[in-house]
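Missing here: one protein chain of the complex. Every other protein chain is in place.
Labels run A, B and C following the written order; every chain starts at residue 1.
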Amino acid sequence: MSESPPRPPPAAAVLEIGERLAEAPSKDLTTIAFSRELKAQLGLARAIGWVDLAHALSFAKAGLIPRASARSLIVALLELSAAPSSFAPKAECGDLYTNREAWLAQRTPAAGWLGLARARREALTTAYHLVLCDELLDLGEALTAFVEILCEASLRHRESLAPDYTYLQAAQPTTFGHYLQSFAWPALRDLDRLEGLYERVDRCPAGIGGVNGSAIVRNRRELSERLGFREPVRHARDAMWQADLAIEAAALAVTAIVNLDRLCEDLMIFATSEFGFVRLADRHGRASKIMPQKRNPFALAFVRGLANRLLGVQTQLAATARTPSAQMDNRLFAYEAAPDALRSATDAVRLVNACVAEMQFDEARALDALRDRSVCASDLAERVMIATGTDHRSAHGVVGRLLRTLEEKGQCLAQATLGDLRGALRDVGLPVTGVTEELLRSALDPMVCVAARSDVGGACSFEVRAMAETAADAARKVREAVATKRAHRQAALQRLHAEVEDFARGA
Amino acid sequence: MSESPPRPPPAAAVLEIGERLAEAPSKDLTTIAFSRELKAQLGLARAIGWVDLAHALSFAKAGLIPRASARSLIVALLELSAAPSSFAPKAECGDLYTNREAWLAQRTPAAGWLGLARARREALTTAYHLVLCDELLDLGEALTAFVEILCEASLRHRESLAPDYTYLQAAQPTTFGHYLQSFAWPALRDLDRLEGLYERVDRCPAGIGGVNGSAIVRNRRELSERLGFREPVRHARDAMWQADLAIEAAALAVTAIVNLDRLCEDLMIFATSEFGFVRLADRHGRASKIMPQKRNPFALAFVRGLANRLLGVQTQLAATARTPSAQMDNRLFAYEAAPDALRSATDAVRLVNACVAEMQFDEARALDALRDRSVCASDLAERVMIATGTDHRSAHGVVGRLLRTLEEKGQCLAQATLGDLRGALRDVGLPVTGVTEELLRSALDPMVCVAARSDVGGACSFEVRAMAETAADAARKVREAVATKRAHRQAALQRLHAEVEDFARGA
Amino acid sequence: MSESPPRPPPAAAVLEIGERLAEAPSKDLTTIAFSRELKAQLGLARAIGWVDLAHALSFAKAGLIPRASARSLIVALLELSAAPSSFAPKAECGDLYTNREAWLAQRTPAAGWLGLARARREALTTAYHLVLCDELLDLGEALTAFVEILCEASLRHRESLAPDYTYLQAAQPTTFGHYLQSFAWPALRDLDRLEGLYERVDRCPAGIGGVNGSAIVRNRRELSERLGFREPVRHARDAMWQADLAIEAAALAVTAIVNLDRLCEDLMIFATSEFGFVRLADRHGRASKIMPQKRNPFALAFVRGLANRLLGVQTQLAATARTPSAQMDNRLFAYEAAPDALRSATDAVRLVNACVAEMQFDEARALDALRDRSVCASDLAERVMIATGTDHRSAHGVVGRLLRTLEEKGQCLAQATLGDLRGALRDVGLPVTGVTEELLRSALDPMVCVAARSDVGGACSFEVRAMAETAADAARKVREAVATKRAHRQAALQRLHAEVEDFARGA
Partner (left out) sequence: MSESPPRPPPAAAVLEIGERLAEAPSKDLTTIAFSRELKAQLGLARAIGWVDLAHALSFAKAGLIPRASARSLIVALLELSAAPSSFAPKAECGDLYTNREAWLAQRTPAAGWLGLARARREALTTAYHLVLCDELLDLGEALTAFVEILCEASLRHRESLAPDYTYLQAAQPTTFGHYLQSFAWPALRDLDRLEGLYERVDRCPAGIGGVNGSAIVRNRRELSERLGFREPVRHARDAMWQADLAIEAAALAVTAIVNLDRLCEDLMIFATSEFGFVRLADRHGRASKIMPQKRNPFALAFVRGLANRLLGVQTQLAATARTPSAQMDNRLFAYEAAPDALRSATDAVRLVNACVAEMQFDEARALDALRDRSVCASDLAERVMIATGTDHRSAHGVVGRLLRTLEEKGQCLAQATLGDLRGALRDVGLPVTGVTEELLRSALDPMVCVAARSDVGGACSFEVRAMAETAADAARKVREAVATKRAHRQAALQRLHAEVEDFARGA
């Protein structure tokens, strides 16, 4: 059995120059296209090492690669997996795959077996699935912590009164705890989405040959298992080109970071000296180089900036998928953009986790914002409605006019007297029976208002506690599921490593 | 117990003019903002009828609305639910909610009870969830049919040879059946996503009061059940403002239509006279007004156009969510855009279903495209590799050079002789043992090539059949699940209708 | 000379059923594709009337349409231009073009001459250019008013002190006038862009035949002139498919509305009760249906929502253009989306113009926000630097530490004594010579700080005035240019109308 003839210089060898192609790639193609493609694949470097090892081992065990060559190839692959400094990918050698091939070819003629029954895209795509799985688990972990931190904070602040705003206008009294927890629930939905996406990504494209199956071997289940996947992607052509996963990953990153962004945009406003409810820890801010007084909430603005970047990635990935099928540009930047979107979301979650855990809430300033009691207007209207039996619309109108009247006198709702209220009722011919001092005072007491919100999901203290427990419990389950998945993957790769080392040693 | 005083003209009455606000809305605000907002809510019209009925009934039964008023209100609501021609929403009366209120107020003073313990956004948001649920079920049904149609077609064409292309260059031999089925699998993933999203949407926001719970009633579970939802959205503030659902809905519409788009882009190319594999039914095409020879594949181009529109909606909905929390513009156009994205995807699926079901495949033209046997080059290389024991890289290079040599002689791979092949091997010092006429002929027989692709997901006939059965089975289960969900929703609304009619009759 | 034979029913006649196409369009194609296409073309209805008149007249005068037929056709076209109620486009008759054709065909056999030497896309594209020109002029007018209103307001408030914020943290003292005017300058750049785009759109695609010129007539210059365009688009194939104009129009709408959005987002914050600088007129706000105290700044939130919608349109239009060339889906929704983006921007400008013109600025609240003098910190540092000759970095550090010390004492910069300042300098070994009471008081006087900003573009009163004059002058010139362009277009169409009426009368 013969080995291949002496090798040409690396680039030509792996780019088929002088074989299928008459010419080497042009300088433009190399510096413009290959270099960008290569850069976008570097994040797959570690994972493709695993893929190549599993591939080589599988074909070796099937007897398709002669044993000595297989051993030689695997030894070289193991060396390359350690990311040696001699491996410095460059555009002249094409993409990550051919750069690896060129490095291997300098070390062993057995490199010629690497491409056996496999398009480069199979290797890259399998590595991409591995990386996406890891990124999803990291995001799962970060989001779980986010839910937990918010639940804790919501318990701590479940009786800290504050206004709830709509349109940035104070709307009704709430607690800072109820407010904060409202960001935990979208994160739980993100965790649900993440679980669904993980199921879809955790399937192995390996072994599909060129486009629709290999003509010489049946090893897709084996490859899948060796690499720690749940099972092979069923349809070989689909396996090669799944465009939906990148779009879904981007959308998940977007829903996750948009939730953070909304919290951060709120906190930026609450952290102004005019609102003053919240103070970010100095270690999440940044000083100005010209204005000595400033502590800029850098972390918060950063999250918004990153969110907008992910909006762009979402557009890119969806547009990228919209071509005739089986186009390499579907993957060109997606290999980088999809994992990077998840990584960016994870990083944003971590940063916000730290900001929320360490920020201070100023109860006094929050109470100040309730002082004029305008936020109690709807509670007052509802109490008037019930007491007098008048309809909601009329009661609402009465309180609206009462407010205007007070305003004209330079007063606020907190200063309303029983006489004012009864006067407003009488002005439109409504009864005043049941409209008492007690009614007025209860309606204008924010703590009373909050305590009354006791139905599912309401702001009252015990419901905030009950919801926090439910949410934290859900988070705990996700944390365990993530840990299990991570352990499963790691165990598979450790087994693979042991297997290839055995094989390399000839064991 | 008194009813409200005589009503002012409709617009002023429902827009609080002269109460909280000193002035009527400006003409610009009305014609520019209110009119666009109203237009974007019209799709919620039917659903908000249900929501208002459930709301009124629930409060009436809780004794919060006096029985006579409640009856009067419900009678009017039932009339309004029938979409009478007297209900012609106009921007002067604000949004859909206040337009309904204005219509009711002209009929009964009991209209004053409609807003009881409820922000308008609660009503609109609940209607929006109802509409999204319906749209998801429709999309589920259409996608299920898509999978089934593709499975059938893949069975029909599981032995129809054709090239599989990458970069639009013929790559390897396949069957049209294997090719077509590759679009069914992403659709099955879309159905998985759809199920996840449905779970998240099928929760009821009703009963949340202003922002964080109602101070006067505990009826969220009751409202949820009456409207056919699975359960209330847990956290009241979250329930009011869930921005993630719209983003997720858009992403689902995008993954679904991008899958269609890829098929349509392929079919447009296959339907050219130069390719000629496929002919669209005339009833999915359009004639040119100037070029008498043309049958333009209008349906296919249309799907691409619609896909691009959904890319825009995806950007819009994500950008729209990125604000401080509790901003009405988060919903402004989302009430329309999110259901419309799903509807557009559903329509695109239906159109493609018809195109695929009725298109003709031209076996002869497809075989023509295989005639030069260039698509068999990789199979040839693999056979040479195995026969000679040479490595893959070398075998590949030999076939590459063989092709260039043939090309220089004006020949194609189909014309290669055993002598040519052996010569190419000898040129690079490789052995020719085992390289026989039989090897060459088998390698260049597309049917043999396809039959050899027998691993999981491969193109061979029995695997195409096995996959088609698996996919069709999955589709059947989804079809049943969709039907069950739809029946559940309809039953709930029928019960609600019966209940309100009973109540209206005083039963 | 013979007229055409009796006409089949409208749809079949204009859709070539039974001629090129064997079948009528499928129900799916009609209700899904044709109906959406038609809806997206309705905004071109008036303009296409002009195009058809110019087309018919031009061919009639060239003798290509027999005079009697031409007269009959033009009479019918004139009737159709008046938008008779009998013209109710429906998807069964295809797009706008074939709907018109069907209407005409019911009235005169001369309708058969309408399509002479012209693809439908030529007519629609020419109408689209007409509509874009009109929309651009409207936007130009609105933006001009925006600049003028801001200039006026900036003059009115050029001495109204207020903080300038970065990161929503008070940064340095400014005037509300200088602040407001900062939004006029981007609008002037938008007007420059608009002028460039108008030049590119104001060219006529008419007369290009099918794709690359007409084989039977030379009338492109004549058509262009008749329709009031500057000249024909030079290259016929380019004329048919210019995709860049829609992308550029969307980008212009986006830059214009993003500028508004930034102002509106600021105003929403300034209009909170916590900031309280600004109060929107009630007629640009909206009452809550549940919270009687609320005056929600509806107009401001609306602008943000509309801005996000335009972000989506921008994505859509760019994605839409990315196909092989000469695809009808490039235009499918662009006929509607591009003009609508411009119209939306125009409407947003108008709404903001009214809001800005009528809002109230509360000088006292703005001064309050300067009261602690933290905004003067950088001026203090610069004065210390100059007085002591110490470097900027050190002076900045001294003031930073001074602020922290004051803060620890519960004091603010306004309360700093000369002793505090000198102490802070001495603490780090810096000289205090020149650091006087006068220096401290001047540095902490916001009016002095503002007056010192006197270089190009600075906040001092006279520079604000000078800039306002320059900007208003530029706006005036644009206003005149817009009026001239509008007059030119209208005159051409009036001439065309006169010409066709003469022709119809046989004059």
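A few notes on this one:
Operating definition for what follows: a contact is a pair of C-beta atoms (placed from the backbone, for glycine too) under 8 Å apart; a residue touches a chain by one contact, two chains touch by 3 or more.
All of these numbers come straight from a predicted model, not from anything done at the bench.
Among A:Asn259, A:Thr320 or A:Thr388, the one in contact with the hidden chain is A:Thr320.
Touching the chain that is not shown, out of C:Ser69, C:Thr125, C:Ser160 or C:Thr346: C:Ser69 (per the contact rule at the top). Of the options C:Arg200, C:Arg422 or C:Arg465, the residue whose C-beta touches the omitted chain is C:Arg200. Interface residues of chain B with the unshown chain, by the touch rule above, are 166-172, 268-269, 271-276, 287-298, 301, 315, 319, 322, 369, 372, 374-375, 377-378, 380-381, 396-397, 399-400, 402-403, 413. For chain A, the residues touching the absent chain in the complete assembly are 15-16, 19-26, 28-29, 32-33, 36-37, 94, 97-98, 115, 117-120, 209-210, 281-296, 298-299, 301-302, 304-306, 308-309, 311-317, 319-320, 323, 327-330, 332-333, 337, 347-348, 350-351, 354.
Note that only the chains that are shown with their structure count from here on.
Its C-alpha atoms superposed on chain B, chain A is turned by 180 degrees; the angle is given in steps of 5.
Rounded to a whole number, the gap between the C-alpha centres of chain A and chain B is 23 angstrom.
Chain contacts: chain B has residues 16, 19-20, 22, 115, 117, 209-210, 304, 308, 311, 314-315, 319, 323, 327-328 touching two or more partner chains.
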